[in-house]
Every structure is written in structure tokens, then in C-alpha cells.
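For this depiction, one protein chain was excluded, whereas all remaining protein chains were kept in their positions.
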Amino acid sequence: MDWIGEAIEKVRKKRPLVHNITNYVVMNTTANALLSIGASPIMAHSPEELYDIISIADAVVINIGTLDDRWIYSMEKAARLATQLEKPVVLDPVGAGATRLRTETAVKLLENRSVKVVKGNYGELFALAGEFGKTKGVDSAIKDPDMAKSISLEVARKHNVVVGMTGPIDFVTDGKELYSIASDGINLEKVVDKVTGLGCIVSAITGAFVAVEGPLRGTLAGIATFKAVAELASEEAKTPGLFHVKLYDWLYMIDGNAVKEKVIVKKLL
Amino acid sequence: MDWIGEAIEKVRKKRPLVHNITNYVVMNTTANALLSIGASPIMAHSPEELYDIISIADAVVINIGTLDDRWIYSMEKAARLATQLEKPVVLDPVGAGATRLRTETAVKLLENRSVKVVKGNYGELFALAGEFGKTKGVDSAIKDPDMAKSISLEVARKHNVVVGMTGPIDFVTDGKELYSIASDGINLEKVVDKVTGLGCIVSAITGAFVAVEGPLRGTLAGIATFKAVAELASEEAKTPGLFHVKLYDWLYMIDGNAVKEKVIVKKLL
Partner (left out) sequence: MDWIGEAIEKVRKKRPLVHNITNYVVMNTTANALLSIGASPIMAHSPEELYDIISIADAVVINIGTLDDRWIYSMEKAARLATQLEKPVVLDPVGAGATRLRTETAVKLLENRSVKVVKGNYGELFALAGEFGKTKGVDSAIKDPDMAKSISLEVARKHNVVVGMTGPIDFVTDGKELYSIASDGINLEKVVDKVTGLGCIVSAITGAFVAVEGPLRGTLAGIATFKAVAELASEEAKTPGLFHVKLYDWLYMIDGNAVKEKVIVKKLL
């Protein structure tokens, strides 16, 4: 996976403009994450300006974390415009499975062919696979590598998208190829659940990588890069306040060697 | 107050799901505070998903800091659903007294019997006591321990709720029992007013404590724990940027011994 380092350099050089329609909780978090990795974020949701924004954007990230009827309208309009303007969409179905509104909104957005990548946790993707389960809020409790693989393949094939499924081990698949992304996670395990928006950071920076590498490689690079960043931050910070600060520092400092050292990407299929 | 340490452990073990309808300014702050203390936050405001969310929540926190007609509608619906689903509501009447809209919205929400706790500062609770005053924004200038006690008792009795009144000395009452919570505050005094959302953190984590301890003990534990956390953070950080970071670190590290060492809880009535 030597190309991941080059992908990071591409993001820094090209500074892709990533348009985000995201949740209120992480707007600041994801804008700062995109800036730190070297991309250029824009947050905009007004239906009246979506055409102008998406025209100049290199990728669109739609995150349903604090959705309501007005924002759903904007998300759907953005997805349609992205199809028309041929811009790739990354969907983060935050909380799918926790409420019917979230599951249905995510599924409806998935029907749009501009959605090239879905990045979610186990519980969210379980819900999108047509199985129904209740996730405990946005945290997925269930962690089973084998079921995770099947679910990710199922969602990818069913919706014709690249799936990035994050958890202790991450899986990325386009329905044919399947990759796992792992780290030793010793330091990470305790602190990683104590900062909000880490999954949202992954989908935001995946938008930047998809802009320079396309859906499959972009999702692999986005998830692998963030896993390395989180590892490096957790080595320096054992508490959530400091860990949060170090995430931006490491998004800024990360390079191909650090990713190779901290993360193992395996091709399973 | 040896049980406060056990309450902290209960929060960490049970990870109560705290549903927040809160203001835009502190959504990230309060989600991170809840994660740091060991609870599980979910932010959601769409009327269409409130039933699903409150069904799985252990407590609901309503914070009116950036209210408007659509959010007031959601808050009122959430309060009704919480009554129906028997989930405790913590109300943070941010800015009550500063505008008529805030005072009236808080009073209307208080009429709902699902509201078990009101957590506010002196000025906000003064406004809810039926007296009218103008607070200087969300910062209450007036600090008078004796009047604070009377006002907290009055609000608790009038609205049949537990009142948590925060300031240099905090007061907690259910209208019969009355407690004060104090710390030496030497380091705290200068820096505590320089970070936004500290009151909102208190009401958010009080939601977590109410879920595991009920309204009176939950409010005592929430306020006492945060006071200790703020003391500990202010000992390590004399400037607002670093102090803000340290708050999450100490929410994560706090235990019963640290609370006992930093905070004095007295039963006054």
C-alpha cells in the first residue's frame, strides 16, 4: 500500500474542495480535519446555493448526524446535483438503525447514483443491509469480524457502492475486492470512544481522498490514514481532551511511512 | 457524599444514553463531555425521530441556548414524549431572563411533568421564580448566596422539580432538602468565565447522573463532579484554551476521591 503516502501528498498538493452537508456536532471538527490533512472544506446547506457550491467542489460529503426535513431536502438536492455535475458523493449514515428516519434517509440517498462511497460503523451498515437492528445511539456495540465482512459485501453489491466499515478492524469493499485495515490498537482502544466525530472525520477526509484517487482507493486511503493518525495521537495522549488536539496535529504531520508503520492493509478478496 | 464516586462508576459502567436537544454553540462540547465522563450522547431534534430516540434514551437534556420556533416545537414534543415514555428530563434554561422568548419557553417546558431537574445560573433561575430581571446575556452578574438559596427553593417548590443553581457556590434542592456545593475556587475564578458552555456541560452530565441516580442525587453528583473537574483543570491550566482541553481530560479521570478532596457538599436543609 505504498501508494497511500502518495495519495496524502496528492491531497496536500491539489487541495481538493470538499463540500460538506454535515451535522451540527462535527461541523467544526470536520472542517478542521480537512484543513489539517491539506484539503479545502466548505460547509453549505442552502438549496439556493448548492448548484454554485457543487459546481466548484471536487467531492461532496453528506452526513445525516443531525438531520431534519429541511436538511434532508438539501441532502437529496445535493445528491441529484452531484449526479448531474458528475461529482462523487461520500455518504455517512450516522445513526442508521437507531431511528427509522435515519435508516430511510440513508437508503433513499443510496438510491442516487452519485453516492460512490458509504462510510459507516457496523451497526449503521447492518441497518443498510436490510437487516434491522437497533444501535445504541451512534455507537455500535456489536463487533464481529466475519459478519462485518459479509455485511460490507452485501451493502456494496446491493447499492453498487464502495463500503467503508469502521470498527476495531475496518473493511473496505467495492463488492468484488475486499480489504481489511488493522492496527495494534493498544493505546487506541480506551480513548478512541471518548471523542465525538471520529467517524465523521473519516468520512470527511475520505471525501478528499476520493477526489484525488477515486472511490475504492480513496476510501482505503482515507480510512487507513485516519487509523494511523488515531494510533499516533493515542500514543501521545491517554486522555480525550489532549487526544482530540493531537488528532489535528497528526492529520497535519501524517505521511506514507507513518501509515505503513502503524497500519496493516490486507487484501482479502 | 461518598456515594458520588460510586455514581461516577455507575455512569461509566452503564453508559446511559443521553438524548440532547441543545444549542448549536455547545453541541460538540457537551457530546465530548458526555463521552469523557463515560456516558453515551445522541444529538437529535427532528420531530419525526424523537419517539425512536427517546424510546432508547435513559435521559433527555433540553437546552434552550439557541432556540427558535422549530426547535421550540421539537423541545415541547420531546418533553411530552418523555412523559409518555417515562424518561427524566433535565432543562437548562440558557438565557432565561435575557429575552421574553427564553423565559416563556423555559416556563412552558417546566409545566411538563417529565422535567425533573432545572439547572441554571442565578439570573436564569431568578427569571423562572416569577421575578423579572435582565441578565447580562447568559452571564449572571449578581451573586448573593442568601437570595440564591431562596430563589432555588422557590423554583423547586413552584414547579415541583429539583433545582441545580450554579455559581461561585452551587445550590441543589428538591424544595425540601437543600445542599450547597463549594470549592476553594482560587485557581478557578479567573479562567472559568472564559470558556463557553461550562453550564451546558453541567446540565449534560447531570442528565447522565440522573439516569443512574434519580433527580436529586443525580443533580448533586453532576454539579459536584463538574466543580471538582473544573478545579482540577484550573490547577493545571491558567489560560482558557488549555483549560478547555483539560476539562475533558479530567472528566475522563475524575473519581470519588478527587471529588471529596476538591469539593465540599453541605446539607443545609
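Odds and ends about this structure:
First chain written, first letter: the chains are A and B, and each begins at residue 1.
The criterion applied here is as follows: contacts are C-beta pairs under 8 Å (C-beta built on N, C-alpha and C of every residue); 3 or more make two chains touch, one makes a residue touch a chain.
What you are looking at is a predicted structure, and each value in this text was computed from that prediction instead of being measured.
Per the touch definition above, the residue from A:N28, A:Q84, A:S150 or A:N257 contacting the chain not shown is A:N28. The chain not shown here is touched by just one of A:M43, A:V107 or A:I264, and that residue is A:M43. Of the candidate positions A:D52, A:D69, A:E111 or A:D184, contact with the hidden chain is made by A:D52. In the full complex, subunit A contacts the hidden chain through residues 15, 17, 24, 27-28, 31-32, 35-36, 40-49, 52-53, 56, 70, 244-249, 251-253.
Residues of subunit B that touch the chain left out of view are 23-26, 28-29, 65-69, 95, 98-102, 134, 136-139, 191, 193-197, 239-242, 244-245.
Here, only the chains that are shown with their structure count from here on.
Work out the mean CA point of subunit A and of subunit B, and you get 33 Å between them.
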